[in-house]
Every structure is written in C-alpha cells, then in structure tokens.
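One chain of protein is taken out of this complex; the other chains stay put.
By written order: A and B. Residues from 1 in each chain.
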C-alpha cells in the first residue's frame, strides 16, 4: 500500500498512524508484522509521542540545531543536512500487528518526517501475516 | 512475549540479550526473524558491544552531551531530550534467528535504552518463523 503525504514546511513531522491502522483493518490482517518504509533520501519515519504537539516540534528544533544546515558541504543541492537526518532517524520501521491493530504504546504514534520540504511524498506499507 | 525491565538511573543501558534468547529457545523457533519493540516514547532499543561496560557508559555520556537537556523546549514535561534520543536510537529492531539462536556478532548484545528513568518498562518480542 502506498500512502501520499504532503508536507507544508521545510522540516515537519506528520502523524500517519490512523491511515496505516485503517489500511490494516481494511486488509483484515489479524496478526503479523507491519513494515513502514519511506522511499526518499531526505525524509524518514519514526515513532514518538503524538499526544502533545510540542513533542514533535521540540524534536525538529533540537535536530535542526544538532545537524548544521550550513557546513563545508560538497553536495550542490544544498540539502546534505536533510540527508544526514534521514539516515539518523531512518527510512524503515517494523511494528507488530495483533487483533487487526498495530501494537503501539499508549503515547506512541507513527510520524512521517519531512526534512527537505515542502513536498509531496510517498510512504510504503507492507504487512507480513503470521497467522 | 512481554519483557519487564526496571531502570534505576535517569539514563541507563540494560543488556536484555539473555532474556530474549531464552524466549526463543523456549518457544522452539528454529529459524526466522525476531522483532524487538519498545512501546515507550522516552526509551529505545539498540545493538552494541556488551563485553566492556565502558561502551554503554560512554555512549550515554556522548548522547547526553549531544542532545541538550535544556533548550527552549515547549513540551512541559521537561523530557524533550529523552523523546529525541528515543527517535535517534529507535524503538524497533529486527534480528535473524538460526538454529534456535539470535544471529548476533561476537561482541553484540541487545540493550534496552532508558532515557527518562528510573521507571518500570516493557519490551515486546515477536518472532516470525520462516521454516
């Protein structure tokens, strides 16, 4: 399954938990592993708190502080910082499925991470059944 | 399978390799993939050297240096640094299983990473057979 995500900021975290959960319910996947993958090199996917919007906002601010936008980078597109963030946060994630639901903690949500937006992006979802 | 882990420090790395290995042996999973997942947003799971205790200690010290505890964070719980560490280290991990054993390198162990302790935490283990 392919999910389309549209970012509106240069760096932005977008909660995609509900769309992934809905896909699993529609496909009737009772038990297994859900693989979430970002096919882009300046974006990523992560799990973190989706209750207080200050959490993703703080994460972007500290990440933008740690990884300098400007350094003596050689890559001419000027987005080397975005490539670094993509590798540190990661492009792939696996989550268990039980009773047609993602097995996530109370405060956990799945975030698409835009590091070089705004852009229209894809997220690939692939589930392996173990029934 | 659910593993209970109790941290005693604010930030701490706890070796959970033996408990995960014992679960695989007891379940009789000869071959497949083991999924290790932390259902918390201020903790993580990683693989690193578990021979010299100085390695996890050094990792915590450099991580605590890189990610500032105090910045102009907005999240009122005061643990934004812990959320950032959780996303950088990651909540999910996959390891192959062969002959009822985790396929790990000689020096590798699996560590539960506490970033906002001390607390009692859970680690979820899910194995997919490929026999």
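Here is the rule we use: a contact is a pair of C-beta atoms (placed from the backbone, for glycine too) under 8 Å apart; a residue touches a chain by one contact, two chains touch by 3 or more.
Because the structure is predicted, anything quoted here is derived from the model rather than measured.
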{"item": "Sole residue of B:9, B:22 or B:52 that reaches the chain not shown, by the stated touch rule", "value": "B:52"}
{"item": "Contact with the hidden chain (one of B:5, B:38 or B:63)", "value": "B:63"}
{"item": "Hidden partner chain, residues of chain B it touches", "value": "32-33, 46-49, 52, 54-55, 57-59, 61-63, 65-66, 88-90, 93-96, 103-108, 128, 130"}
{"item": "Residues in chain A touching the chain absent from view", "value": "33, 35, 37-41, 66-68, 71-77, 80-81, 83-84, 86-88, 90-92, 94, 122, 124, 126, 128-129"}
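Basically, only the chains that are shown with their structure count from here on.
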{"item": "Centre-to-centre distance between chain B and chain A (centres being mean Cα positions), rounded to whole Å", "value": "20"}
